[in-house]
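In this view, the complex is presented without one of its protein chains, the others remaining in place.
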Amino acid sequence: MKKYWSFFRIRFIRGLQYRTAALSGMVTQFVWGAMEILLFKAFYEASPESFPMTFEALSTYVWLQQAFLALYMVWFWESELFNSITTGDVAYELCRPVRLYHMWFVRGLAVRLSKAVLRCMPILIVSSFLPAPYGLTLPGDMTTWGITLLSMTLGLLLIVAFNMIVYMSAFYTVSSQGMKLVITSLAEFLGGAVIPIPFLPGQVRIIVELLPFASAQNVPFRIFGGDLAGPDLYSSLIKQVFWLLAFVLIGSFMEKRALKRIVIQGG
Amino acid sequence: MNLIRLYVNFFLMHLKSMMQHKVSFFMTLTGQFLISFNIFLGVYFMMTRFHQVKGFSYSEVLLCFSITLMAFTLAETIFRSLDTFETIIGNGEFDRILLRPINSLFLVLCSKIELTRFGRLLQAVVMLVYGVSSSSIVWTPLRCLLVVLMILGGICVFAAIYLIFACLCFFTLEGLEFMNVFTDGAREYGKYPIGIYGKNVLFICTYLVPFALFQYYPLLYLTGKSDNSWYLLLPLCCALFLIPAFLLWNLGLRHYQSTGS
Partner (left out) sequence: MIQVEHMNKTFKVARRSAGFSNAVKALFHKETDTVHALSDISFHIGDGEMVGYIGPNGAGKSSTIKILSGILTPDSGTCQINGRIPWKDRKEHVKDIGVVFGQRTQLWWDVPVIDSFELLRDIYDIPRHQYLITLEELTQLLALEEIIKTPARQLSLGQRMRCEIAASLLHTPKILFLDEPTIGLDAVSKLAVRDFIRKLNRIHKTTVLLTTHDMQDIDALADRVLLIGKGRLLLDGTLSDLKSRCEPPCATLDEIVASLYREFHI
C-alpha cells in the first residue's frame, strides 16, 4: 500500500507544477461557465415551464462542472500510457514489484486530483458570490455536503476505472486513437457533459440514467444543487457503486488477460 | 500560381502519409464526426424541448450552427499548423522552414493539413442542407451568396485567431491554453446565434473578436428579422481582422530571428 501512496504523491506533486497552465485553464472555464449559463438563460426566457430543474440548480450544476472539469472529463487521456503499450515499453513496468492496474489507477487519480485542486477553489469561490440565480447555491444542511462528497468520490473512481478499460483495450487493438475519440464523445454525452441529463426527453432520459456514465458527474452535482433527493438519490448512489465495481472488474480482468498474452508471446 | 501548385503537392503528400495508416485515419474521421454530433444532439434535444430561442426556430439555429461549424472546420483543416505551432517551434521544424527560399508562413501552413476534419465537415454540410431546405427562408441569389460570404468571413476570423495564437508562441510557450476560448469556445457556443447570449457578449463579439460579423448580423438579414442591407457587407469586414494578425506575425518572426528561441 505504501508504494502506491508514494507513487500517488509523486504524480500529484508533479501535476501541481503546471501553474501557468492552471491559471490559463481557469480563465477558460470561467468563460465557458458564463456562456453556458447565458445560453440556458435564453432558453429559460423562451419558456420557463419547460425547464426541468430550477435555474439555481442548473447554475450550480454548471459551476461545479467547470470547477471539477479535471475530475470527470473522459477526454483527459495520458498519451504516455497509450504509447507505452503500442511501443511495447510497458514491458519495463512489468519488471517492478507492483501491479500495473493499481499503479495506473493511482496515477490517473493523482493526475486528475492535482489538476482539480489547482483550479477548483477560485471558480467555486467566485461563482458562489455571483448574484442568484446565476451563481453557485450552497446547500444548508451538512448531510447534503457529506453525500455530495461521497458521490463525487464514487464518480471520480468510476471515471478512472473507465479510463483503465480504454487503456487496457489498447493491448487488444492496433489503432486505439480513433476508438478513443468515438468512446470519449459517446461517454461525454451520456454523462451529461453536453447538456444536463434532466434536459433529455422522457424516454431517452430513462435509458440514459440506467447507463453507467450517468453515475459520474450527473449524480453529485445534482445532489448538491438539490435537484436529486429522496428515494431517487439513494437509487442513484447504489447505481454508482454497482457500475464502479463492474468497471473495476472488467478492467482488471482485461489487464490480467493482456499481460498473460504478453508473457506468452514474449513482448 | 507556383505557390498553388506547391500547396497541391504538399496536400498530396499529406494524403499519401495518411493512407499509410488507413484504419487509424478512418477511425479518427469517425471520431471527429461523433464529437460534433454530440453538440448537434445537445441542440436537437434543447430545441425539441423549447421549440424556439429568442425568436430563432430549430431550422434557423441549425443554419447558424452549420455555417459556424463549416467555417471553423475549414479553418482548422487549413490552419491547424498554427494551432500546433508550439511543437513546430519546439522541435526545430521552424528553423528548417526558414532555410527554404519561400515565405515562411506559407510553408508553416503547408506543414500540416488536417484531413481528418473532413468527418466534421460532412456533418456541417448535412446540417446546412437540412437547414436550408427546412427553413421558411425564400432563397434569392443574394441570400445564397450571403451564406457563402458568411462561411468565408468565418474562415477569416478563425484564421486570424490561429495566426495570433501562433505569433504569441514566438514570445512564450506557456499559458496559452486560454486561446481555446476563442477557437473551441467559438465553435461550441457559435452553434446558436450570438445575440441570444445577451448584450455584453454581442458587444465583445462585434468589436473585439468579430464573430458576430459573420454569424449573427448576416443571419438576421438571412432569416428576415432585419432588412438592414449593410449586414450583407459585414462578413467581408471580417477579412480586415487578418491585417493586425499579419502585422503581429511579422513582429513575432523578427523577434524569433533575434532570439532564436
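Chains: A and B, in written order; residue numbering restarts at 1 for each.
One rule holds for everything that comes next: a contact is a pair of C-beta atoms (placed from the backbone, for glycine too) under 8 Å apart; a residue touches a chain by one contact, two chains touch by 3 or more.
Please read all numbers here as calculations on a predicted model, not as lab measurements.
When you scan B:T48, B:T87 or B:Q257 for touch with the missing chain, the hit is B:Q257.
Those residues of subunit B that touch the chain absent from the view are 2, 5-6, 9-10, 13, 16-17, 20-21, 91-93, 95-96, 98-102, 107, 175, 257-261.
Convention: only the chains that are shown with their structure count from here on.
Here subunit A touches subunit B in the complex through residues 20-21, 23-25, 27-28, 31-32, 35, 38-39, 41-43, 45-47, 50, 52, 174-175, 177-182, 184-186, 188-189, 194-195, 199-201, 204, going by the rule given at the top. Note for the complex: subunit B touches subunit A at residues 21, 23-24, 26-32, 34-35, 37-39, 41-42, 45-46, 48-54, 174-178, 180-181, 185, 188-189, 192, 196-198, 201.
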